[in-house]
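A protein chain is absent from this complex, but the other protein chains hold their places.
Every chain is named by a letter (A, B and C) in the order it is written, and numbering of its residues begins at 1.
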Amino acid sequence: MMDVIQQLREQAKKLLEEKKVTLVIGFGQGTELARTTPVFIDSPEGVSALTWGPFCANNLAKYLTDYKNAEGNVAVVVKGCDARSVIRLLDDNQISRDKVVVIGVPCPGQLEWQKVAAEVKPGASLKETADNGESFSVKTDAGDYSFNKKDYMLHRCLVCENPNPVISDITIGKELPVKTYEERFAEVSELEQKSTEDKSAYWDKQFSRCLRCYACRNVCSVCTCQICVFDQMLPMWVSKRTNLSENTMFHITRAFHVAGRCVDCGECDRVCPMDIPLRKLNQKIHKDLGDLFDSPTPGSKPGIPSALGEFSPGDPEEFM
Amino acid sequence: MLKRLLEYVGFEPGRFQARWISGSEGAKFTTTIKDMTEKIKSLGPNKKMRDDIV
Amino acid sequence: MEARVVNKGQLPELLDKLAKDYDLIAPVQEETVVLFRKISGAADAFLEYTNSDVSPKGCFLPQNEKTFNYTYTGDSIEINKPEGAQKAVLFGARPCDIKAITTLDPVFEGEKFGDEYYSGKRENTVIIGLSCTKVLSTCFCYAFEGGPCDGTGSDLLFTEIGDKYYVEVNTEKGKALADAYSQIFSSQGAEQLAKDKEELAKKLAGEFVRKVDLTGVKELLDNNFELPYWNGDDQKKCLGCGTCTYVCPTCHCFDIFDYPTGDFTGARLRCWDSCMYPEYTLMAGGHNPRPTRKERVRNRFMHKLKYHLDRYNMVGCVGCGRCVRKCPVNIDITKIINDLKEVAQNA
């Protein structure tokens, strides 16, 4: 992936030098070998901080709304799934198209950093990564490792729909074929089959762990409300108590609030410190959207309206 | 959608219902409420999201 | 210092007994997450962890706590406080987390005001520590005079050596507990194990990979509030979630509010709060002294590295590495410390 990194830096440098953008948001090496961190580059000299590889899990489109009122234009590095966020933000009029330069990078999948860190010698530093189709090779100063995708990738990458960015001004790297490792809604279907009691017990167990740190909400690229209903104090809809009742309320509301706009980037699931399978909630909604309204994943094509934001006479009407 | 989501997290089917009833549909309103009351009674007390203070 | 020995094989028996005689709080595993919960016996406990996902600070400062129930009709007020703390044992906490409790003590014992809720639990709880057997890449307790086998703050400290636990008795409270279960706590072979523990501590001390050096950081922060450093990437990438503060073993901020349960009744609750939330300092009149992420990020790290030190003469960080692991965008306190040190050196 060295050539991708090289091209990425060159393109970013060019954009900054030609003053087409004032800021490039990309991935930089994090403080752990298997982690990257968002970097905000505002000068051509800074582009050497940019990197790319199988540790770029974050969805950087999240930050675009922070700069929607900034003077200059902003370039952002996106993977396939992140590009869906960009489309969704554009369709929601959260950002304007002429202020954003999308640098799309076809994505071979992202590894779960904790799983990788458990294998790699602590303190080793990263030299190079490469995509070998079914696995990634990771070269470090303490030896070389290989991680096969099926076991080490984030779950969302196992059912990836868009390895190639669906919107992009500058594409870096070769287009990649769509490759999935399991049925997209396999987990959801399995849970749907269970009895009401089992479903209830399953989610009670998950939600009871919630700390209500709101990482899932804050990391969400389509959570764009100025003041979130959960932060509102007048009236206070949900208190700061973390009991099962309020946690359940929070999670149902959060999931439903992004229904039809959630682009299935899986960030909520990744960032949860308590490992609550949040994506299973969002995926349920995706599955139903598909079943009921024949709606594709939001953001996967420009200009498709949110299924729940538009009425058509052919919509199923279970409640009439 | 919400109905499906609620059932997915473990609410009993029928605990949550939505109906579109116009102001002129008095009879439909009565039957809906009757059905709903019967349904709820048959389901018994709600077990989800019971409020415990802490 | 006195020491005892517990056979590993007898640990389940000990835990079962403790669970019967006390409220026993120990690490448990749920999915991939390790957290502290009240358990009913040895079968629930999960001790093969390196660092739990949530710290045991909740034993003393629960995420939700009722301070009292009230009945209020407008012209009459009745307040009922909950019962005092139960006798409890916190088993299996790691040395960094126990050290963290000692950094919370001065906050709640207070300069002017105590806190009956915290102190009640603190006095009634015996803390049994469990030395680490591994060092994670995110660990840096050594930087704060802690260590993987450090007994600071614990009443008893268990260290796993072969098929035995070497048990250091650090307080009278610990001694009383060990004496109460004398058929499990023997003193045979303690001397040899003491040496083995030294060895283990030495070995683990060499395994830290993060270089953290606080030299000059406090002095820099003392003299510079408006450092350009705080305008940097950290505040830009921060999402403003509360993960770091909720997993942090030394964060102690809370909110107090009423929860009505009826027209005239309700409870006053105290729940964790996070300085990363915008409404944390928002006043009713609309003024917010820390209006943007920049001020909030700065405040969090200033609190850890300076304010806590100023007030209580203790660094507000114990190097457990949780925030480093859990931050969704990899904001890393060790990087901040090292960056600040560099700023100090170049100044």
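The rule we apply is simple: a contact is a pair of C-beta atoms (placed from the backbone, for glycine too) under 8 Å apart; a residue touches a chain by one contact, two chains touch by 3 or more.
Everything below uses one rule, namely that contacts and distances are computed from a predicted model.
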{"item": "Chain excluded from display, named as in UniProt, from \"Cation:proton antiporter\", \"Branched-chain amino acid ABC transporter permease\", \"NADH-quinone oxidoreductase subunit M\" or \"Anaerobic sulfite reductase subunit B\"", "value": "\"Anaerobic sulfite reductase subunit B\""}
{"item": "In the full complex, displayed partners of the excluded chain", "value": "A, C"}
{"item": "Which residue of C:Q10, C:Q29, C:T50 or C:T67 touches the chain not shown here", "value": "C:T67"}
{"item": "Among C:F46, C:Y181 or C:F257, residue touching the chain not depicted", "value": "C:F257"}
{"item": "Listed residues C:A43, C:I79 or C:A180, member touching the removed chain", "value": "C:I79"}
{"item": "For subunit A, the residues touching the chain missing from this view", "value": "233-234"}
{"item": "Residues of subunit C (touch criterion as defined above) contacting the omitted chain", "value": "67-68, 70, 72, 74-77, 79, 81, 107-108, 110-117, 119, 225, 252-258, 260, 266, 268, 270, 273, 275, 280-287, 289-290, 295, 299, 302-303, 306-307, 310-311"}
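We adopt the following convention: only the chains that are shown with their structure count from here on.
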{"item": "Whole-Å separation of chain centres (CA-atom averages), subunit A against subunit C", "value": "31"}
{"item": "Gap in Å, rounded to a whole number, between the CA centres of subunit C and subunit B", "value": "44"}
{"item": "Subunit A and subunit B: spacing of chain centres that average the CA atoms, whole Å", "value": "35"}
{"item": "Sites on subunit B at which at least two other chains make contact", "value": "51, 53-54"}
{"item": "Sites on subunit C at which at least two other chains make contact", "value": "64, 259, 269"}
{"item": "Interfacial residue positions of subunit A with respect to subunit B in the complex", "value": "191-192, 196-197, 199-204, 241, 243-245, 248-249, 251-252, 255-256, 259, 281, 284-285, 288-289, 292, 308, 317-320"}
{"item": "Complex contact set, residues of subunit C against subunit A", "value": "30-33, 35, 53-54, 63-64, 135-138, 207, 209-210, 233, 236-237, 239-243, 245-247, 255, 257, 259, 269, 271-274, 277-279, 324-326, 328-332, 334-335"}
{"item": "Residue ranges of subunit B in contact with subunit A within the complex", "value": "1-13, 17-20, 47-54"}
